[in-house]
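Certain chains of the assembly are absent from this excerpt, and the rest are unmoved.
Every chain is named by a letter (A, B and C) in the order it is written, and numbering of its residues begins at 1.
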Amino acid sequence: MTTNILEAQQLYFSYPDGTQALAGLSVTIEKGSKVAILGPNGTGKSTFLLHLIGILKPTKGDIFFEQKKLDYRRASLQALRSRVGFVFQDPDNQLFSASVWQEVSFGPMNLGWSKEKVIEQVNLALDLTGTAHLKERPIHALSYGQKKLIAIAGVLAMAPEVIILDEPTASLDPQYTNHILKLLEEINSGGTTVIMATHDVDLAYTWADTLVVMKDGRVLKKGQPVEVFLDDEVLQASSLTKPYVLEIFQQLQRNGYFAEDIMIPRSRQQLLEIIAARGQDLINKRAVAY
Amino acid sequence: MIALGLGSFLVMPKAAYAMHIMEGFLPVKWSISWYVLSLPFLIWGLISIQKIIHKEPKYKMLLGLAGAFVFILSALKIPSVTGSCSHPTGVGLGAILFGPTAMTVIGCIVLIFQALLLAHGGITTLGANTFSMGVVGPFASFIIYHGLKRLGGPQWLAVFAAAALGNLLTYVTTSVQLALAFPAATGGFMASLTKFLGVFALTQLPLAISEGLLTVFIFNLLTSY
Amino acid sequence: MIHLDQYAYGNALRNVHPQEKFFFALATMIICLAANSFVVSLIVILLMAGVSILAGKIPLRFYCKLMLIPAAFLLVGTATIAINIVDNSANLLWGCQIFHVYLGVTNQSLLLAAKLFFRAWGAVSCLYFLSLTTPSVEIIAILRKLKVPELFLDLMSLTYRFLFVLMDRADNIHIAQTVRLGYTDIRKGYRSLGQLVANLFLHSYQRSRDLYTALEARGYQGYFRVLEREYRYSKKNLCLILCLEMLLILIAWRYS
């Protein structure tokens, strides 16, 4: 039961200074998926994401939300944005209020919900992001990672069906990175479609279920992580490196270290586990041999 | 993170060169009078801002940031010609960049936060300070800047004069406000004004020149971008 | 300033209804101003110091430092009022002649100046009470209740929020310039500071556009509609405040 929730058809877009950022980009996003959009800086990832919520309007081409073409009228844009949330890379650009509580309530209030519903949703979002203890703190006293979480909470409080994040883990230390990845996992398992732009191949490989590789304002390839990263042509054309988990696994497999039909590991954890299992295996064999 | 404890140069003010009339300094009568006099300018400012926002919604964010910008500007330390350090008023630069009516509103907001966060100025003297920093200063700067340009004066001179005189006139107004509230027993308002002008002129003249110079620097850079 | 703001969020009176604190500070300030008497001013100074330090748990040392900030303006301002040009040297407490002008302090002018000195200090202690115990966010909420125009309040919120963002940036650039020797003499200092301010302005402009985009994405419709925190009035506090103010008015009436 995969239905497309968002679709872009032949998007073209140029910035006022003449740079062409999108050049015939087409892609479909399935409902409930975890999509990572990959590509080095300057391939139009952010530009594309801003098209998905109608902040930028393509010079040519169309956006579809639930198979319905976006017509860029005020009401349609509002309807779209009430169901698709967007988290910007720099939280200081997104947080406008001095108080955490006010900040997170801004989106829900704009949706015209009752006060009770707003309070409920704000509390839900704060709990989900693990920031309930920051409720009374002013934004300017928060760390970068905390600001990032509040920016996400502000979007989650609107109960979006799709959440789009631009480089959600940039500049974060490993603890916050893990926290945010877990949070996105949780949101996704609740049925929300999650789309993120990133240039971290290791993260994308482990986290996403669908990868979209962009190059020069177009989609070079879309597919499952393993499938995409096994395609050396795509990697070369987009100058992406291979995730280390996959590369080391492949080298070991070329050495004949694993069985032919073994599941390709998707995370460091999995890789270490299959190596450990193989070690156990060898010990057992040796035990039999003696 | 870094800025957490530094504020290395945006520090707590040592109010030796305090420019705003401090909290509680004006009698009730004068506090109210200056509020009443500033109010029409504030309303005028808000209406003119509202008109622009109606056409260009982004303008609201710009003015909000402008408020923060002017606040920071007025907290910067500039090396003065005399060797001591002081804060610019930002009145001249603000008036040229954002226009005098908007500066009344921005000025008033900046004054509120200076009172609340820096204990610079005050609530009861907000009206008086808004009148000097948000009305007289910006309008004078604006008129001087455009007047000099119309007369064919060079850009740098117009900027310098607008910033330096804007700064100076702000303090002349402050002196007038103090003299009105505290006329001398003999000689009345004029004698008192001479006293206050005397005290302020000594400290403020070099600072006005400093601010003028700095503003020229800033303006040249801004036009080169 | 970072301190004043930090205490506003972290003091022991943080959860008291902001309107109660606002009313308490303002009413006391007005009484202090209107009374214009030594006794009332002194009582106000002690009262506000007591409430801030004992109830608000503001450290004593820090509070004393704060009280000294306005001292300079106060001294210059009141001295200017105390010292006058006089024509007859009759009832002078102190005087001196510079060129042809005779400057002097009279009984009257000294009394006026001294009253002013304490009155202003009393008012400042009320202002401190407010800013040490009530975050700016709550003060904006009170102004909303007082029907201050929405536009003005929105601009206030933005200014307050981005003041810290710009301050961080100004600080960072200043350090970056310092380590590259940008402030080693006055000429370089001007050049560096000019570049800093110009950059800060352009940055503010860019940020305002990015912010608009981000708010649009969250359904911004022209005003910052947000949920404000709700507080409960305390009957005890209200009674206490009313009694205190009445008492002050009585004392003011008795001594002026």
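Just so it is clear, contacts are C-beta pairs under 8 Å (C-beta built on N, C-alpha and C of every residue); 3 or more make two chains touch, one makes a residue touch a chain.
From a predicted model like this one, the values you see are computed outputs, not experimental measurements.
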{"item": "Overall composition (this structure file), stated as a label formula", "value": "A x2, B x1, C x1"}
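Heads up, the rule we're going with is that only the chains that are shown with their structure count from here on.
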{"item": "Identity of the chain that, by mean CA position, is farthest from chain C", "value": "A"}
{"item": "Chain centre separation in whole Å, for chain C relative to chain A (CA means)", "value": "45"}
{"item": "Centre-to-centre distance between chain B and chain A (centres being mean Cα positions), rounded to whole Å", "value": "47"}
{"item": "Where chain C touches two or more other chains, by residue", "value": "5, 136, 157-158, 160-161, 165, 207, 211, 215"}
{"item": "Overlap residues in chain B, where contacts from two or more other chains coincide", "value": "none"}
{"item": "Chain C-facing residues of chain B, complex", "value": "2-3, 5-10, 12-16, 18, 22-25, 27-28, 31, 42, 46, 49-50, 53, 57-58, 60-69, 71-73, 75-76, 78-79, 93, 97, 105-106, 109-110, 112-113, 115-119, 122-124, 178, 182, 184-187, 191, 195-196, 199, 213-214, 217-218, 220-222, 225"}
{"item": "Complex contacts: residues of chain C adjacent to chain A", "value": "5-6, 9, 14, 135-137, 157-158, 160-161, 164-165, 207, 210-211, 213-221, 224-229"}
{"item": "Chain A residues within the chain C interface of the complex", "value": "50, 53, 55, 78, 81-82, 85-86, 88, 90, 92-99, 101-103, 105-111, 115, 118-119, 122, 136-141, 154-155, 158"}
